[in-house]
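Missing here is one protein chain; the remaining ones are kept as they sit in the complex.
We call the chains A and B, going by the order they appear; numbering starts again at 1 in every chain.
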Amino acid sequence: MTAADTKSDTMTGAPIPRREAARLVAGKGHYTDDIDVAGLLHVAFLRSPYPHARIDRIDVAAAQDMPGVVAVLTAADLARVCAPWQTKLALLPSHVSPLQSPLADGEACWQGEAVVAVVAATRALAEDAAERVTIEWSELPAIPDMTSAAAPGAPPVNSAMANNLGLDHAITTGDPDAAFRDAAVVVEHDFSFDRQTGVTLEPRVILAEFDPRLGQLTVHHSHQVPHQMRDVFAAQLKLPLAKVRVVTPDVGGAFGLKIAAYPDEMAVAAIAVLLGRPVKFCADRLESFISDNHAREATVKGRMAVDAEGKLLAMDLSVVSGFGAYSAYPRGSVGEALQAVMMAAAPYRMKSLRGRVRGYFQNKPPSGVLRAVGQPIATTVTEQLLDLAAQKLNLDPAEIRRRNYIDAAAVAARSAGGVVLSELSLERCHDRLLKLMDYDALRRDQQSLRKAGVYRGVGLAAFIEQTAVGPQLYGPQNVRASAQETCRLTLEPDGSLTCASSITDQGQGTRTALTQIVADELGVDIDTVQITTGDTQSTPFGGGAWASRGAALGGEAALRAARRLKQSVLTIAASLLQAETSALRLSGGVISNTAGLPQMTIADIAATASFKAHLVPLGELPPLEITESFAPRELPYVAANGIQAAYVEVDPELGTIRVLGFWVVDDCGRVINPLLVDEQIRGGVVQGIGAALYEQCIYSTDGQLENGSLADYLVPMAGEMPDIFIAHMETPTSATTLGARGVGEAGTVGAAAALWTAVNDALAPFGAVMTVQPFTPERVLDRIALAGTPPHDL
Amino acid sequence: MKAPIFIYKRPASLDEALALLVDNDGGTQVLAGGQSLLATLNMRLSSPAILVDINRITVLQGIEARDDGIRLGALVRHREVLTSPLVARDVPLLAMALPYVAHMAVRNRGTTCGSLALADPSAEMPAVAVALNARIVLEKKGARRSVTARDFFQGLYQTARDDDEMITEVIFPKADADEAFGFTELSRRHGDFATVGLAIRARKAGGALNDLDVIIFGSEPCPLHSPAAAGISIASNASDKDLTEIAATITADMEPMDNHQGRGETKRAQAATLLRRTLKDMQQRALALEAAQP
Partner (left out) sequence: MTETIVFTLNGKPMMADVDCRLHLADFLRHTLKLTGTHVGCEHGVCGACNILVDGRSMRSCLMLAVQVDGAVIETIEGLTESGKIADLQSEFVARNALQCGYCTPGVLATATELLEQTAPTREEIRDALSGNYCRCTGYHAIVDAIEAVVKKRQAAP
């Protein structure tokens, strides 16, 4: 075997560094704001200072006269080129979000909503001019919090709405009443999750260029789903789809925040069309906080019924979720709340579930998706209630979980919330985790330290992660969000390969994973595979990056394309060599016969097929450009599973929490590249720790964001984060040939829950249980004070 | 956001700089490390007409030992103080506090005097200056005065400095052999401004602590020099209970502010815990030092 041979044989599963990493560490990233275009204009928005107000008059005259100003635009100006839009979900007809336009039209419904766009030669000049715009406002009643939004007779968040209730949905599985009646133990707890926001390190950025002669709009966009945005821009700006190109260059973090069509970004595209000149908008951090989609704001009343053996019987959940002023376009804002119920107890055998979900509009930024959508809430509620039940039954938290995991081998089981599960490995993950963390030693440590007045806690959180979501999620809702991924694989005349994929990569490493898959399947050196993503002009139509789909679905499409391309190559080779296809092997770029003797290279085939096709003794030349699409059709998604653990120390006098250690055992099926997977999980864990300990959008009662700067909205920093140890189980999914499940959200699905159970375990001697995340020092102290018990032995 | 328009001046001498500050009611501002000022400019939270960049004025540089103490010029950066052997030896409290100030890159540029001038209620340097009663030297065209730190800080972002004055240096008294110091703070993440913090100086006799100066900051509009602490002596054999009582007496002086870091009363309780622990730690260090002496 040649060296190349060995290399290609071990590609999938190998820790191959990402090709773009070498570029990024050299400062050669190519992010949207790095792009310069001749004659580029810059946009600054004047945003509503009020959470709810009527716009009586806008005077732009003084601003228009400022140096460098090209245009000062309002809703009416942009209405000439951009149609309003409305978020609608076919299956939830009561989810009525008002019409939206790029700039607030007559009424602003959240503090931060864009009202006037100033276009100038530089951003600084645009901001100077924005200060000269005068707007006459009439303040309207503001409804920032969910409770006041729900109050009978509450004024509407938007005058176009009858009331603020945007979702009221109930599900019942099994017989929850009977289960609660017959239970040996019933536990209940209230949970509250503060509003968060994604804080991508690169803010939202968009650069739009319109060529009026060609009628062509080109948008460079820091975004996750270029094909969706192409569709949206074309529809709203009334351009043919073919005349819109969306490019997503390097993207500095997305996390779901960059999946929506934002009004201010629509405004930028509209301005480009209106002025026929290139324009750029780069959100600054202060406006990010008040204009990026937020997420998570929810309260949950949870109850759990358990029998005397600790077997989970039923859960009863009442979820209230805050939508903000509009339902995010086009995917809606309901995911968080629905998932919070649907994913309840997903890793466990449980027959009965009752769930009620209500969502209210509020005078706050719209809430959208944020990594793991609703799943962290469901996991937190389930895991915390389980611990409370274990406590009552005097069972070890590990033991109660061990008794309840859903049958691992079962194909297509369903959780009580309707989650489709197959080929899981919860028990194996559990056992592996306890070893990895040395659970018993930590418990001993905890016990002995308690005597010394040191309060440590161990927290577990088993989880199911919905990955590789298919068309069954948005299709039935009539939301135009593609769920399939497509790969167009081309054998170039020199024998190299070009793989154009519909997936996008914001650093997850999907591009690398795809090249590994293609190189392996075709038996070629990975360096000969070029990959193209993130450009609607050069990549096939498809989903992009959402719901942990890149490697699982994009990878499957790539694998299928590679298989067919290999067939083509071998067919041509066989005809040239006068051999049977089955007698040939393709490896290391070389085609060999049964005896293992090299006959020709893939480059020979490419050259012959490209330039001397007349020499190929076949009636028809097999295609050397293959396009394959994949979306799971039988399954709505491919569930992955795992378990996480946190070890924490709580200072009961200061209320501070230190995370001492963190462990994850994850099963994402076939691991294509452990290097990519591990840090993905860790990044997700850190975001979950952030949610549990730090992150909150703090609103005043009158609807002003009070901590809207990076100094005041706390995100996790290196100093406070623990080392995070990862291990894998590999249970390939049979839903695809590739066998990979997603992993992008795994860390976030369970990390906050592990923090909840760990912190509450540490607080157990005080009889205190946290109810509101994040766990600020004051909240910890308040819970201890409320419990009122001096620390006692357990 | 981008900074609004201003006039930029970079005088080469102190006289020139002071001349630029004459007759000014806040529209002209000194630019030292810029680690606070430029951030507020970038947010358009302030819009000075003129910035006087003092970074070229060499007489403002340097850490020096003088008869009356250790002098830090207005251009001495946090990093210089943190790594100065002179400071570590003669002003140990300053050295103890600096690791709590921001992060490496900010410390490389931000100045001690800038921090004093800004008088952020959660900043460490003002608290240390008050604990040691440092002398802050204020100069304006044709006049120079020095104000003790205890008179300098007057309220939330309020100091004794007039708009036409510049802090040219600060002088910290050298520690005596029998002095003991303690510094601690509670912050959400390391390097963040303090929710509540303490800077303590005392005279030690064995494990006993006398002549206490306890400064509580972060929770108060400006560093609070506890009046109650002045009359307290802590015996070598003080029990946890004694220390708890002492901490309660001292923190009763606080008038803590409510904010996102917590209610005032929460901070009072946190301060009491920090105080009890820090006093104990100071006692233990004093005893350990004594035991180590031949």
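Please note the rule applied: contacts are C-beta pairs under 8 Å (C-beta built on N, C-alpha and C of every residue); 3 or more make two chains touch, one makes a residue touch a chain.
Predicted model only: the values in this text are computed from it and were never measured.
Only one of the listed residues, A:Ala270, A:Ile672, A:Val685 or A:Val743, touches the absent chain: A:Val685.
Of the candidate positions A:Gly322, A:Pro397, A:Gly543 or A:Gly747, contact with the hidden chain is made by A:Gly747. One of A:Phe193, A:Phe255, A:Phe281 or A:Phe361 touches the chain omitted from the figure, and that residue is A:Phe255. From the options A:Gly27, A:Pro240 or A:Pro617, the residue with contact to the unseen chain in the full assembly is A:Gly27.
The chain not displayed touches chain B at residues 1-8, 10, 34-35, 38-39, 41-43, 53, 55, 79, 102-106, 108-109, 189-191.
In the full complex, chain A touches the omitted chain through residues 17-18, 20-22, 24-31, 33-34, 36, 124, 199-203, 250-253, 255, 284-285, 506-509, 675-676, 678-687, 709-711, 715-721, 723-724, 747.
Methods note: only the chains that are shown with their structure count from here on.
Measuring from the averaged C-alpha position of chain A to that of chain B gives a distance of 44 Å. In the complex of the two chains, the chain B residues touching chain A come out as 1-5, 43-44, 186, 188-192, 195, 260-263, 266, 269-270, 273-274. Put simply, chain A touches chain B in their complex at residues 122-124, 127-128, 284, 286-287, 653-656, 694, 698, 706-707, 709, 712, 714, 716-717, 719-720, 776-778, 781-782.
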